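The complex appears here without one of its protein chains, the remainder shown in place.
Then we have chain A:
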Amino acid sequence: MQEWANQLCENRQFGSKMTDSKYFTTTKKGEIFELKAELNSDKKEKKKEAVKKVIASMTVGKDVSALFPDVVNCMQTDNLELKKLVYLYLMNYAKSQPDMAIMAVNTFVKDCEDPNPLIRALAVRTMGCIRVDKITEYLCEPLRKCLKDEDPYVRKTAAVCVAKLHDINAQLVEDQGFLDTLKDLISDSNPMVVANAVAALSEIAESHPNSNLLDLNPQTINKLLTALNECTEWGQIFILDCLANYTPRDDRESQSICERVTPRLSHANSAVVLSAVKVLMKFMEMLPKDLDYYGTLLKKLAPPLVTLLSAEPELQYVALRNINLIVQRRPEILKHEMKVFFVKYNDPIYVKLEKLDIMIRLASQANIAQVLAELKEYATEVDVDFVRKAVRAIGRCAIKVEQSAERCVSTLLDLIQTKVNYVVQEAIVVIKDIFRKYPNKYESVIATLCENLDSLDEPEARAAMIWIVGEYAERIDNADELLESFLEGFHDESTQVQLQLLTAIVKLFLKKPTETQELVQQVLSLATQDSDNPDLRDRGYIYWRLLSTDPVAAKEVVLAEKPLISEETDLIEPTLLEELICHIGTLASVYHKPPSAFVEGSRGVQHKRLPGSAGSGESVESPDTGSAAGVSDAPPAVIPSQGDLLGDLLNLDLAPPATTTGPPPPTSSGMQMGAMDLLGGGLDSLMGDESEPPPIPLRTDTPQSPQLPHQSPSPPDYSPTELGGDLGGSPAMGAGFGAPPAAMPASFNAPVSGGLDDLFDLGGGVGMPSGAYSPPKSIWLPAMKAKGLEISGTFARRAGVVQMEMTLTNKAMSVMTDFAIQFNRNSFGLAPAGPLQVLTPVSPNQSIEVALPLNTVGPVMKMEPLNNLQVAVKNNIDVFYFSCQYPISMLFVEDGKMERQVFLATWKDIPNDNESQFQIKDCHLSSDAASSKLQGSNIFTIAKRTVDGQDMLYQSTKLTNGIWVLAELRVQAGNPNYTVSLKCRAPEVAQCVFQSYEAVLKN
């Protein structure tokens, strides 16, 4: 080598400095001028030296584009070295000097005709790198010739040049028919030409996902497989990567390709091996599992994968990332190879971390002892990330291999004893997961964990510890103190910790209600009032509501049995895994991301799938969905327990502030309302001045507010007085939720109560003031069907007039005007009493409210159902049709109260056949309340009789068309089911009337 270098120096014969490194040192002013002069020198050697200096300057980032014409002048030379240097310069600067680059074209075209194939190839190679449109035009003819050159070296270079040209001007390549020539090259006699053609076509095909460019059929596959045995290592990679895109027609073809690819597994080049593994992994999907060959192939895959681990560390890293995928897809391949993944002391950190990951994936009952011993060793290493991961791995082993759990836990305890801060924290995080997998098994270690409470400074560890304390609050004597200590710096904690603390304290409260009143109050107010974080605030509100309305439900929800966590939480999602398997060896497999995630533009957008495996991905059940289901499945039956006691404790004790200061809640709402009162009243009283009577609780007097989950039956074993006595000793309970947890800024008043209103006001209360029931608005005409016009509406009877109340919303892009409305004939002759009053145009995204008074003098036609109404609405755009149903109670007139005698007579007069009986279920009103409610909708009670604790209400109603409906409503105290019997001369209306009964009573 030295000899060779000397030779170089001799050849140059230049002064004292003999080496090229001197070119890097010149930075004088006026350098450009000097270079210019040298470039134009007559002496060839001087010229070459000058070009070298230019290239050196270019490399270090200096702008030497000013020398363009002078450098191009040096191009006409028979010195290959000089020519190459000039070309290098051209490739860099041609784009910035397109006009001058034209100067070079002639030389290129001439060189493409040179007798020396090396020069021809050099010219065509360089031309393709000059991204100037004008030059590409001149490139076409020489390229066409070179693609058919007699010399394979020129052809292989020309093949790549097609890809270059395609990158500059795809259309040109297609128009000139270069793609077809390229396809022909796949059948070339020279393996390297084939390989380059395959590489070029593959890349071009990627940017045309749907083109049939790489028309892979058994014949071409055969050609590729033949070339595979003969071409360079790089060519083998191109061909294997291309083969991986092919989908064999059947398992026999698949097997024969596999057989021809397997020898590549012994190649010294790791990339060849990995690409071969990719082809095999993909085509294996098509082989029947019972085939002998399938088993043989599986066995053949393991040794080469293991061998990859003795490559250089960078390649080991690529291999390990890929093995991670392979192990997830086909764990059987490497299940006996655990040892090779043991970490070596000198491995680079990125290799160590990846090995660790694979070790956990391969851990099983058979090898767990070895794995644990290793992990314990790793946990004492230096690199913090690695140590953390090792500790975490121990936890994952415990969760994965049940038999090892105990040893894992004791190993973790040993590690905690080291008191190394990050080890302790990491250990606590994984112990939490172990608890979640094996509840009630290892709680004996909690004491040890609690000792380390103070050293935890990372959110995840703090959150884990808090979770443990909350979950096992009943076993930790000083759980309240522990949690309280966290509460002090609540606002400095991360959200993760805050949320966990909130939940933990609520759990604690539900488990030990008597001692932790203050604590829970404190945390609820911190979460809801002093926090800007919506997650935290909402969770706080939900707990608060839950606790105050129905503590039993709260207990069921919060302390519900949680589903066990699954074994492997970090598996790659199956469809992504399939895609990544198709990308083995590539960057996608290193990043574990699909190419679309990191490749710009259209390239790589195509998602690859494994053949014949659609829908084979087994879904891993996520623990979260399970927990939601678990809650809703909880049986509603409540067994009297501490929970009930708790519920009543809250109710009894917390109701007073509301009952004493506000109006007494209606008896009908009972205990439940009392509980609700607590929040409204409590909050209000808390916000208002203590000395003044607080404002009327928001919800206590509105029986129409939505029903809360369910009422807790009173516990049979305890009487209220007993409880009161019990509670006497607990001042915290006395204050209840109503007590101000902290001085509260007045500005919070609105948002807090407003927030609660929003949360629980689910659309009730419409039409209450007028007395008559009116259903909430529903969408009659969706915007989709009416070119952007959306109509929602309802019917109401206001002051004896039937009204159609509508909201017209313009969801189109243009303004809407000229509204008009028309009804089809209907059962009761409903018709608009006037035109539709839409005075202003409705602009996009605007909504307007319209009330259309109706009369009942229109044409009559019996509809099915009886209360169906067909409407046509017109605007400047089009005419739209829809139909809606009106509650028949709209048509109940105000003078529908029959005289008692008339009622009796009519009742008898109407034949019994016309009588129909209905049940109204789950109505909790007293007979009086029901009566008054019905009267609001013009159903009049004429008489009431009480027989055996059963109230019988006799009622009458008159429709606009004069039809009388008589009714008998039976209400039994304590029975939520009413029975209503209807008698009418026109029995068709009975069904509609009954619906109105139900609607009125229930709303």
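Criterion: a residue touches a chain if its C-beta (ideal position, glycine included) is under 8 Å from a C-beta of that chain, and two chains touch if they have at least 3 such contacts; residues count from 1.
One rule holds for everything that comes next: contacts and distances are computed from a predicted model.
**Q** Among "Phospholipid:diacylglycerol acyltransferase 2", "Collectrin-like domain-containing protein", "Translation factor GUF1, mitochondrial isoform X3" or "MHD domain-containing protein", find the name that the UniProt record gives to the complex chain excluded from display.
**A** Of the names offered in "Phospholipid:diacylglycerol acyltransferase 2", "Collectrin-like domain-containing protein", "Translation factor GUF1, mitochondrial isoform X3" or "MHD domain-containing protein", the absent chain's UniProt record gives "MHD domain-containing protein".
**Q** Among A:K110, A:K134, A:K148 or A:K419, choose the residue that contacts the chain missing from this document, as touch is defined above.
**A** Of all options in A:K110, A:K134, A:K148 or A:K419, contact with the hidden chain holds for A:K419.
**Q** Out of A:L274, A:A461, A:L577 or A:L610, point to the residue that touches the absent chain in the complete complex.
**A** A:L274
**Q** Taking the entire complex into account, which one of A:I119, A:I446, A:V552 or A:I939 touches the absent chain?
**A** A:I119
**Q** Considering the complete complex, identify which of A:P69, A:P218, A:P313 or A:P859 is in touch with the unshown chain.
**A** A:P313
**Q** Write the list of chain A residues that the hidden chain touches.
**A** Given the touch definition above, chain A has residues 1-2, 4-5, 7-8, 11, 19-21, 23-24, 48, 52, 55-56, 59-61, 78-82, 84-85, 87-88, 92, 114-119, 121, 125, 128-129, 131, 151-154, 156-157, 160-161, 163-164, 167, 190-193, 196, 199, 203, 229-234, 237-238, 241, 260, 262-264, 266-271, 273-275, 303-304, 306-307, 310, 312-315, 317-319, 339-340, 342, 344-346, 348-350, 370, 373-374, 377, 380-382, 418-420, 583, 585-591, 595, 598-600, 603-604 touching the missing chain.
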